[in-house]
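For reference, the structure I am asking about is given below.
A single protein chain has been omitted; all remaining protein chains appear in their positions.
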Amino acid sequence: MSIFERTESPPAPPEKPPTVVTTTRKTRGLSPAERSKRRAGWLMVAPAALHIGIWTLIPVIATFYLSFTDYDVFSSPNWIWFDNYVETFQDPVFVKSIWNTIWYTFWTVPVSMAVAVVVAVALNQGLRLQRFYRTAFFLPQVTATVAIAMVWLWIFNPQYGLLNGILEFFGLPGKAWLVDPDTAMWSVIIVGAWQGIGIKMLIYIAALQNIDNSLYEAASLDGASAVRKFFSITLPMLKPATFFVFIISIIGAFQVFDQIYVLTDGGPANATTMMTYEVYRSAFQEFRMGMAAAQSVVLFAFLLVMTLISRRATREED
Amino acid sequence: MTIPTARAIVIGGPAREGKPGAWYRRRSTHNSIILNAFLMLGAITMLTPFVWMVLTSLKSPAELAQFPPTFLPEEWVWSNYTEALNAAPFGLYFRNSLIIAVSHTIITILMGAMAGYALARIYFRGREFVFLAFVAMLMIPTYTKIVPQFLMVKFMPLFGGNDIMGQGGTGWLDTWWALIIPGGLSAASIFLFRQFYLSLPKELEEAARVDGLNEFRIFAQIYTPLIKPAIATVGLLTFQESWNNFLWPLLVTRSEDLRVIQVGLAVFQQLDNTQWQYLMAGTTLATVPMVLLFIFAQKYFIQGFTHAGIK
Partner (left out) sequence: MRVTPRIRSWTGLAAVAGLVVSVAACSSETASEDTDATAGGDSSAAASEISGTISLLTPIFEGTPGQELLEDELLPQFYEMYPDVTVEVDYTTYGNLNEKLTTAVASGLVPDVMMMGVGWIEGFADKGVLADLAPLGLTEDGLKEVYTDSIVEAGMWDGDVYAVPIMLDTRFGVARMDILEEAGYTEPPSSWDELVEIAEATTVRADNGSLDRAGFDMMSLDPRQAFEVMLFSAGGGLFNEDVTEPVFNNEQGVAALELMTDMVNTYEVEDIGFASPDDIVNPLINGRAAMGIAHNNLWTQALEADESALEHMEPFLIEGEVPGMFFGGTLATVSSNSSSPEAATALLEFLSSPDVALAANEQRGNVPALTELLESEYVQSNRFVQFALENLEYAQREGGPSTWLEVRGDFAPAVEAALLEQKTPQESLDDLAALVQDAINR
């Protein structure tokens, strides 16, 4: 069970002890209070569900439908069963993009999450330059992608790039990082991890505000070290935020597009092409909407499986 | 796990004066220097693209063509800004982007917070399914959803000359509706709100219920004031995403009056020719509101529930 239920006692007047029965899944014969509470629950979800149901669910259903058709935007779709799926899995470029996407996600998500949580904690200590640091770390989130790309293109440039300059200083040979098939993927991963830090840090900082300081004080009284407090208080208390960051990061990494578009264009020789990149090409360069839909469903399937697994692993129900 | 002492401490107790994390500051200044050094290094790598953008916006085309590239402008060409602003009606675009971003932020915070609260704190049948369904909505790439969304906007019944079946007219195309409604809410914000409401203690609601508050008031008056950091985060991210949106506004509008700032910036990136100095000047101007908003929003990042007056 999670830690969140046994943290604090209520601020309510002590003479009125809590009497409300905790709800459980198996409740039968609900009390009127409980029934109105559940109704309130539905009512509160309803506006969002309606909006998402219309503007996202319908396009998602359309995507599933179109994935079984040969829709090309020019003429009505014809049902072609699994032809798109069969074709796309026979396409070596798409298969490569799946592996590239998995590889990219496997590295960028954990690295940027780890850095983000450490930076968030460090920037929650009331350092003198705290505001400056926070703003700086958030800046890549708002800086134009094209400006970010230009700077990284400069860093990775084989002739006058910063990275080769540093290597040269230590007497090491330089590389054409973004155009060498051996290093292009790693270069893209570095940029992806770097760029992902800001937003994750922001969410972690927000989540840190909800941790009761008294937990740390109590632990200090027990003589716990900073590292121990980080692992036994901070990280467990950040679990809901971490679940969010993890899922959203995986979804984001699986749908990486802009960076690839500006850094490598999927090259060299498809070394850095990603699933969303192939989806984009199918949809808007080749006008094969049915194919793009099928590729999207494949992407969806990967993400759904991963979400369900991590949901199992971190189940934090009442 | 291993924090048995936590239970014993009561919210609002006298021991709570220090800022969050005061435990750290008692450590040696030695550590502090190392920490600052690391943070400064990180901050510099994060700042570089932004600084590069600003410096590039102040260079002349001749200087941009130089090799090796210069770092600081030899001559500070402030006129890039006035010329960039003359390349498109940016005042109008700025206003439009602002209206859209503010609308999206308000819709998202209202709907997202309510839904997130219910999903986190009220058990009802199908809750887990609804939650996972919301998350699943994020898993289809934008590029796939955008054509169906466009068609829905175009065939919106009874708007723009359409009949009840959505035929005959242009629906919501080239209207504020298309700019504001479809992108008004992202499932990610519901998810984030849910996680934040989840991390609050149960005892608060039990006490409030004893006091006779109904569910909406518990949501609005007890819990929501405690997640100001989350509201600030969602608001900031929603605003930013909306502000930077380019493709959707381009697709659904035609009139100049409805075009947005990112569409205006695209003028500088023509096929086979980018006017870097103007592009960077325009982009810098477009980024400034976001930076200011972030600096402003930061003040909501220090109010945890331990400090908020619960009653």
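Order as written gives the chain letters A and B; numbering starts at 1 within each chain.
Just so it is clear, a contact is a pair of C-beta atoms (placed from the backbone, for glycine too) under 8 Å apart; a residue touches a chain by one contact, two chains touch by 3 or more.
Please read all numbers here as calculations on a predicted model, not as lab measurements.
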Shown chains that the omitted chain touches within the full complex: A, B
Absent-chain contact - pick from A:V73, A:I166, A:L221 or A:V305: A:V73
Contact partner of the left-out chain, one of B:L35, B:L64, B:L98 or B:V291: B:L64
Hidden partner chain, touching residue among A:I58, A:I102, A:L129 or A:L304: A:I58
Touch list for subunit B against the chain that is not drawn: 61-62, 64-67, 69, 86-89, 146-148, 150-152, 154-155, 166, 170, 173, 247, 250-251, 254, 256, 266-267, 269-274, 276
Where the missing chain touches subunit A, by residue: 58, 61-62, 65-66, 72-81, 93, 149-150, 153, 157-159, 168, 174, 176, 178-181, 262, 265-270, 281, 283-289
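In the analysis below, only the chains that are shown with their structure count from here on.
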Between subunit A and subunit B, centroid-to-centroid distance (C-alpha), Å: 15
